[in-house]
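One structure, as structure tokens, below. Some questions next.
In this view, the complex is presented without one of its protein chains, the others remaining in place.
Chain naming follows the written order as A and B, and within any one chain the residues start at number 1.
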Amino acid sequence: MRIQTLLLLLCLALLQFQAYAADRPPPAPGMVSTVPGADLWREVRQRDGMIIDGISQVKGVDTGVLINAQGDKWARFRINNPVKHAPTVIIAVVLVLLLFYVIRGKVGIEGGLSGRMVLRFTDFERILHWTLAIVFLFLAITGLVLLVGRPLLIPLFGKSAFSMLASASKESHNLFGPIFLVSLLMMLYSFARRNIYEKGDLTWLLKGGGFIGKGHVSGGFFNMGEKSWYWLVILVGLVISISGLILVSPNFGQGRVIMGISHVVHVLGAIILMAVSIGHMYMGSIGTEGSSEAMKSGYVDINWVEAHHDRWAKECHQKDQVISAEEFARLQGTSLDRANVEATEQAK
Amino acid sequence: MARMKFYCDAERCIECNACVTACKNENDIPWGVNRRRVVTIKDGEQGERSLSVACMHCSDAPCAAVCPVDCFYTTGDGIVLHDKDICIGCGYCFYACPFGAPQFPEEAAFASRGKMDKCTFCAGGPEVDNSSDEFKKYGRNRIAEGKLPLCAEMCSTKALLAGDSDVLSDIYRKRVINRGASAFDWGVSFDKAKLSG
Partner (left out) sequence: MIGYLIDGPLWYFSLAVFSIGVVWQLVAIIFASRKTDLSVARGSASRGAIRNVFSRFIPHREIAPQIRVQVVAGYMFHLGLFALLFFAAPHVIFLEENFFGFGWTAMPHWGFILAAQFAFLGLIILWLRRMLNSVSRLISTLDDHVAAILTFVVMLTGCLALLEGFHELRLLHRFTVELLLIYFPFSCLMHTFTFIPSRAFTGAWFGRRGIDS
């Protein structure tokens, strides 16, 4: 027993000598670290936007990502911006147009309608337009149900009924989306040539398109306003369609960040299109005298053409495309003679 | 009132995935749905850490905020649950959640994702407690039986803790005090550059 204690004391003594060797630096003061790996966790927390990709035995989309700080940012953005402001934007546009109609009134034609018509849009072109319009309206309504349904419709219908409406909206919205894309591409093919900007369009813009004041503004087949609306629809529509396709096909392994960006782009594009389309609907219906006939029968009054699209009017006269009122009525299957119409009805 | 939370001690987690297995088994979760997962950061390098993550039952849950049909609700214990009868499977909660907790059974193109499924803190759902309907939809309701979530119970190193936040922070504080300067933090004990001067 005593030898072991002596040996132990000897070892301890030797250690003391070793500790005081000249080439070893003095021991550093102990560093108290309450959170080991603080730097690592700061990176993981993503405060500076970097996503740290770890690994997980669970395989799936984004399973290696511990924290995705973009998610909450996207959620708050969605709630504080599109959800809050979309109804306001749409109602504001409607009110502005109402005000415009009350103040400026319907844009009339000097000399009124003549009854002599010229073909503006073929059957196929009108079919394309109305297909796109119907599909767009359907997508807009179902999209709005999903966007603002929670604050606006749940108080009206209750959660159960609304969730049924929301599910129906979501499924049909996702199905009709690609139909919108196909219709859009058909519109692109059909109308692109006539919508290319040309000489005279800038003048039209600078003169305010004839809205301000009563001046006559020159225009081609499509005026600059129509062309700009067309390109807005094509470009924003393509953006909406592509972001929509990204959103609806999660099987390609897109992460949540891509989905969030696609969603924001999709919603903002949709709100832009909805707002401007209200203006388009106004112009095509009650805003201008003689415009609505273009998309119904495809024919427009020659006076309307002279008033709004005089460069095209020149072409129509040159190619002798103007038809009389009787000819127009015959083509529509109606007759100017009312008695004739009633006799046909009775014979049926 | 208790505020239920999870806490995963990164110093203790050994990536055994017992929590994942326990959750899957106890709640009879179908293929492809993963309520809990273990994520390993810096795998194979110095400073490797693993964390078990599932729904964190946030006080201001982004999933609840963004849901278009408002299917989430928070129980009195602070547990965030949702109603599968109302869920429309849009996936927004998944985009919003920082932890990727919401899971979906379908992932095909143009298909609905199906009803969202996530960690329920073993507290079931809006159906009647411990009914077969509740089990089919949401899994076991251990909280109603007075027990804690099975993932934490099964953790081999007691890295994953689940329970009242006051109790958890107490446990963790004691661990930190007992550890002192961590032997795992190489930077303190062995980095010569840091020791000089």
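Here, a residue touches a chain if its C-beta (ideal position, glycine included) is under 8 Å from a C-beta of that chain, and two chains touch if they have at least 3 such contacts.
These figures come from a predicted structure and were not determined experimentally.
*Asks:* Determine which one of A:Pro178, A:Gly209, A:Gly255 or A:Gly284 touches the chain that has been left out.
*Replies:* Checking each option in A:Pro178, A:Gly209, A:Gly255 or A:Gly284, the one touching the absent chain turns out to be A:Pro178.
*Asks:* Which residue among A:Ser56, A:Ser167 or A:Ser262 touches the omitted chain?
*Replies:* Looking across A:Ser56, A:Ser167 or A:Ser262, the contact with the absent chain belongs to A:Ser167.
*Asks:* In the whole complex, not just what's shown, which of A:Ser114, A:Ser190 or A:Ser297 touches the removed chain?
*Replies:* A:Ser297
*Asks:* Could you tell which one of A:Leu153, A:Ile242, A:Val264 or A:Leu331 touches the chain left off the display?
*Replies:* From the options A:Leu153, A:Ile242, A:Val264 or A:Leu331, the contact with the absent chain belongs to A:Leu331.
*Asks:* Which one, A:Tyr101, A:Phe124, A:Tyr189 or A:Phe252, makes contact with the chain that was left out?
*Replies:* A:Phe124
*Asks:* Using the document's contact rule, name the residues of subunit A that touch the chain not shown here.
*Replies:* Listed in rising order, the touching residues are 123-124, 126-127, 130-131, 134-135, 163-164, 167-168, 170-172, 175-176, 178-179, 182-183, 296-298, 331-333.
*Asks:* By the contact definition given up top, give the residues of subunit B that touch the hidden chain.
*Replies:* Interface with the chain not displayed, on the subunit B side: 85, 88-89, 108-112, 115.
Keep this in mind: only the chains that are shown with their structure count from here on.
*Asks:* Per the centroid of Cα atoms for each chain, what is the distance between subunit A and subunit B, given in Å?
*Replies:* Computed from C-alpha means, the inter-chain centre distance equals 36 Å.
*Asks:* Would you mind writing out the residues of subunit A in touch with subunit B in their complex?
*Replies:* Counting only subunit A, the residues touching subunit B are 25, 27-28, 30-34, 36-37, 40-41, 44, 52, 54-58, 60-69, 71-72, 74-76, 78-79, 146-147, 149-150, 154, 159-160, 162-163, 166-167, 170-171, 174-175, 248-252, 256, 259-260, 263.
*Asks:* Spell out the part of subunit B that touches subunit A in their complex, as residue ranges.
*Replies:* 10-11, 15, 17, 20, 32, 34, 37-43, 47, 49, 51, 53, 62-63, 65-71, 83, 85-92, 94-100, 107-110, 112-113, 176, 180-182, 184-185, 188, 194-196
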